[in-house]
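Take a look at chain A:
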Amino acid sequence: MFAKTLLGASLLASMTLLSSAALSQTIGFSQIGSESGWRAAETTLTKQEAEKRGIDLKFSDAQQKQENQIKALRSFIAQGVDAILVAPVVATGWDAVLKEAKEAEIPVVLLDRMVDSDKDLYLTAVGSDLVHEGSVAGKWLVDTVAGKDCAVVELQGTTGSSPAIDRKKGFEQAIAGAANIKIIRSQTGDFTRAKGKEVMESFLKAENGGKNICALYAHNDDMAVGAIQAIKEAGLKPGTDILVVSIDAVPDIFQAMAAGEANATVELTPNMAGPAFDALKAYMDNGTVPPKFIQTESKLYTQKDDPAKEYEARKGLGY
Partner candidate 1 sequence: MNGTLARFGRRIAPQLVTLAVVVAMIGIVFPGFFDISIANGRLYGSPIDILNRGAPVALLAIGMTLVIATGGIDLSVGAVMAICGAIAATLIVDGYSLPATLALSLGAGLLCGLWNGLLVAVLGIQPIVATLILMVAGRGIAQLVTEGMIRTFSHHGFASLGSGNLLWLPTPVVIWVCAGILATLVVRRTALGMLIEAVGINRRASMLAGVNARLLIVTVYMVSGLCAAMAGLIVTADIRGADANNAGLFLELDAILAVVVGGTSLLGGHFSLIASLIGAMIIQAINTGILVAGFPPEFNLVIKACIVLAILVLQSPALQGAAMLFSRTKGQP
Partner candidate 2 sequence: MTNNPTLLAAVGLSKTFPGTRALDGVDFDLRAGEVHALLGENGAGKSTLIKCLTGAYRRDGGDILLEGASIDPRDTQEAQRLGIGTVYQEVNLLPNLTVADNLLLGRQPRRLGLVSRRETNRIAREMLSRYGLTIDVARSLDSYSVAIQQIVAIARAVSLSGKVLILDEPTASLDRDEVRMLFDVVRSLRAQGLGIVFISHFLDQVFDISDRITVLRNGRLVGVRDAATLDRTQLINMMLGRELSEETRDRGRGGFDYAQRARIAYVGTGRAGVIAPFDLSIHRGEVVGMAGLLGSGRTETAELMFAAAPRDGGSVNKDGKPLKLASPRDAIAAGFGFSPEDRKTSGIIGDMSVRENIVLALQARQGWMRPVRLSRQREMADDYIRRLDIRTPDAEKPIGQLSGGNQQKALLARWLATNPEFLILDEPTRGIDVGAHAEIIRMIENLCESGMSLLVISSELDELVTYSHRVVVVRDRVHVAELIGEEITTDSIVAAIAKPSPAPETSA
């Protein structure tokens, strides 16, 4: 009996060793769906990162339904995968299935969104810090205007959504120390191009044809792209007459930056899987327990960062 267990344990160890050393590590990935370009890019990049590392990725699209995700997780557990990545569609209701994974000793890594379960139930969560993103954008503006007075208009995300709240908070924190920078108007653009354009038009009208406005801060690139059109149609030069800074780093904003119409964007990287795979490897190889939250880099891109090249690199990712 004892010998058998020992044999089993050593066999298991050698298998783990084998899989981490060479091929055939199997990881399940339960994705929310493909509701946005960013989400599609995350899927593409996760697959690319897995391929790069020789991981056998089992992909499951939940089509925005938690029950599909729970089903996918149970099937991953039944297949005996080595680890599970999940981008949870909602925050609650995960306790039972996460416990099942824990009992099966399969580490779970959350991507991009958090859950309301006990922290012991998952290995780590990889995501970006929304407040930090806002503050990177704010800091860029503070550095760029360098003490000159600057009146900012803000295009918020969907009212009440956490990216809208946190990105606003981070930006305000970053400019809090700079008395020369003031937010003079702030409205929601619902994260869409059309609303971004419409709201920007009204800002321009309300602020002396835009002459009072020094900079635009948009909570996402799509609204900034719409606003840039509104600025152009008002006879002003976006990027010069009005500085444009936004968040996400989708391909189209790089096009605008290449044309000199946008100034900066903060990347919300769709590559959450890379850090997740790295943490899993370290955990499996050496037993290194990662921190409970791995923050992805919120990288700032400006016109100096060869936006044309960035555009080319991103446009195939499914944005």
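Regarding selection, all candidates are chains of the complex that A comes from, given by their letters.
As a working rule, a residue touches a chain if its C-beta (ideal position, glycine included) is under 8 Å from a C-beta of that chain, and two chains touch if they have at least 3 such contacts; residues count from 1.
All figures in this text were calculated on a predicted structure; none of them were measured in a lab.
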Of the candidates 1 or 2, the one touching chain A in this complex is 1
Given the complex, residues on chain A that touch candidate 1 span 34-37, 40, 156, 159-160, 185-188, 190, 192-195, 197-199, 201-203, 205-206, 208-209, 222, 225-226, 229, 233-235, 252, 318-319
